[in-house]
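Note that this complex is displayed minus one protein chain, with the remaining chains in position.
Think of it as A and B in the order they're written, each chain with its own count starting at 1.
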Amino acid sequence: MTAPMLSIEDLRVSFRTDDGLLQAVRGVNLSVDAGEVVSVVGESGSGKSVTALAVLGLHPAQRSEITGRINWQGEDLLAASPDRLRQIRGGEIAMVFQDPLTALNPVHTVGRQIIEAVRAHRDVSRAAAKARAVEMLGLVGIPQPQRRVDMYPHEFSGGMRQRAMIAMALSCDPKLVIADEPTTALDVTVQAQVLELLVASTHELGSAVMLITHDLGVVAGLADRVAVMYAGRVVETSSTDEVFAEPAHPYTIGLLDSLPRVDTDVEEELRPIGGQPPSMLSPPPGCAFHPRCPFASAERGCMTELPELDARPHAAACWRRDELASLREAVTA
Amino acid sequence: MTLLEPHMTPSADDSLLVAGPGRSLAQDAWRRFKRNKLAMFGLVLVVFLLIVAIVGPFVVQDPTKFSKTVFREPPTRQHLFGVDHRGADVLANVVYGIRLSLFIGILATILETFIGIFIGAVAGWFGGMADTLSMRLVDIMLGIPYIILAYAFITVLGRGVLAVVLTLALTAWLQTARTVRAGFLQAKELEYVEAARALGVKSWRIMWRHILPNEFQPVIVLVAVGVGGAILAEAALSFLGVGIQPPAPSLGRMIADAQSHFASAPYLLLFPGLAIVVTVLGFLLVGDGLRDALDVKDV
Partner (left out) sequence: MTTFVIRRIGSLLLTLLGGYTVLFILFFALPSDPAEVIAGGNGKNPPAAVIENVTKKYHLDDSIPEQYVRRLWDTVTLGGESFQTHEPLVETIKTRLPNSLRLAVWAMLIEVTVGISTGVLSARRRNSLLDTASTLGTAVVSAIPVFVLAYLLRQVTGVYAFQHQWPEWARFPVLSEANHGWYLGIIPSLDQLKHLVQPALVLASVSTVIVARLTRTTMLEAAGSDHVRTARAKGLRERRVLTRHTLRNALIPVVTFIGIDFGTMVGFAILTETVFGWPGLGSRVARAASQSDLPVVLTLSMVVMAIYGVANLIVDISYAKLDPRIRLGGAK
């Protein structure tokens, strides 16, 4: 087995705030292979966006502390020079942000913004870069790209804006596209379209995707692999099918139970997860999920010992992993 | 360069950063105000000047008593700020000048605030013709150079202390009216206001009891800054010789008088000048502090 294209090892990110040190990410391990679609799922505040921004080194240096390793094709991005990091941003790893209205600069045309991305990484003429912009806008399904390229972001609809954002991200043939909740800010009606387009167009270019979302539902048909995050850590990761078929962490179980299912005939009640995510200024001792976990047990160490992600192919971080199946039956009985 | 704010970090979620329960808005604002060193410095200046204005007259000499032998004398132990060209004690004149400046500034601002609230409230609440006319008037008056406008009012009202107060008030309500109007326009759309209207509560009652208290924050900032502005304006008018007439002790006129002696007796200019700066600075700093503490924007 060759080394994965991107592998994040024991990443920790903290921010200094007025109220103390905020531990946003507390030891994340995560990998993405070439061409693969990996989805990172978690509630807002679980550290998934912070992880993504850390990969590109977009956290402000004076207010954040970052440790661990981010291996990108054999080099450690946390140790990379600013110049090298700049080449990687957009050139090798591109990012699609949540809200295209604020993520695009309102005073420049969409075309100009794509052109400067292209010219930041390729030594091409303005005209060639513009041709590339038009081509990319066409690729992401924007009608009349020759005309649209000279329009401003506010003249686009929400869905079109996000398509333009995707076109911009793909314009330099990145090997990896990180999409941070790319459809949350969009109308429900266009969310599915844009997501499918994102995955399809990256597939066409052979790029890998790291899809960050809070909605386990959107992951099902699109991602090859899923990593579930909770309170700054990955608590379960495996192929999408396995995670859906046999969730191995109570939090994942909770997420799945709170999804409406269309694949069963049984009338099931939706069960939201009770309680609130923990404060990252002072995360609870032991497993961070234990205050909300129906199976938490003092004897197993849930309240005192932090469970590590185990080494199985379908990895999970839970002290009672092997008992979960029987525990669930006992609860439903 | 790292100007970038941290991206919405997870636990920067509001729930974690809001102040603890049981703390009122005023207490919260005071807590923030106290942490602001410049604002506290401004407050100390204002309190100090108020004390000077109240206690000063009992301490200093008679500002209208002219010495027959001493003219234009630099500061001595007897005359801490020196003696002016008429033989009067500069310290006494400065103290009385501060007193008058504060009196004029505060009174004019109180008046101006009432005018501004009234016009702004009527314009914002009733809209239509009342709004169009009053806002057009605001535009017009803002277009006339301030000193000319004030001078025009003085032509009508005269140059007594109260006339000048009235002039300053009549020329300074524009910003207050604009701010209050904007607040009323917003408030009109709020649900509890609509509910009160639907219930048939009288207009003036809704305005007075429900909307005005919410306008308190921007107005209080405008008041603090306004006192400083009024004092500056009075000084400018007196300096140009179109303000308060003697013998009232105006700091602006002291400076204008000192003008012809400024090469040989700079202290005649320095002390009244400093008095104006310190007074205005105090109010401006307090105003800035209030703006931050109350989180008021666009004022």
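Here is the rule we go by: contacts are C-beta pairs under 8 Å (C-beta built on N, C-alpha and C of every residue); 3 or more make two chains touch, one makes a residue touch a chain.
Worth saying up front: this structure is predicted, and the values here are computed from it rather than measured.
Residue B:147 is the one among B:115, B:147, B:182 or B:248 that touches the chain missing from this view. The omitted chain makes contact with just one of the residues A:86, A:314 or A:328: A:86. Annotation: of B:27, B:76 or B:155, B:155 touches the absent chain (contact as defined above). Checked against the hidden chain, the listed residues A:9, A:116 or A:135 yield one contact partner: A:116. Touch with the hidden chain on the side of chain A covers residues 56, 58, 86-91, 94-95, 97, 99, 102-108, 116-117, 120-121, 152, 154, 168. The missing chain lies against chain B, touching residues 1, 3-5, 7, 38, 42, 136-137, 139-141, 143-149, 151-153, 155-156, 159, 228, 232, 235-236, 239-242, 245, 252, 255-256, 259, 262-263, 266, 269, 273, 276-278, 280-281, 284-285, 288.
As a working rule, only the chains that are shown with their structure count from here on.
Rounded to a whole number, the gap between the C-alpha centres of chain A and chain B is 53 angstrom.
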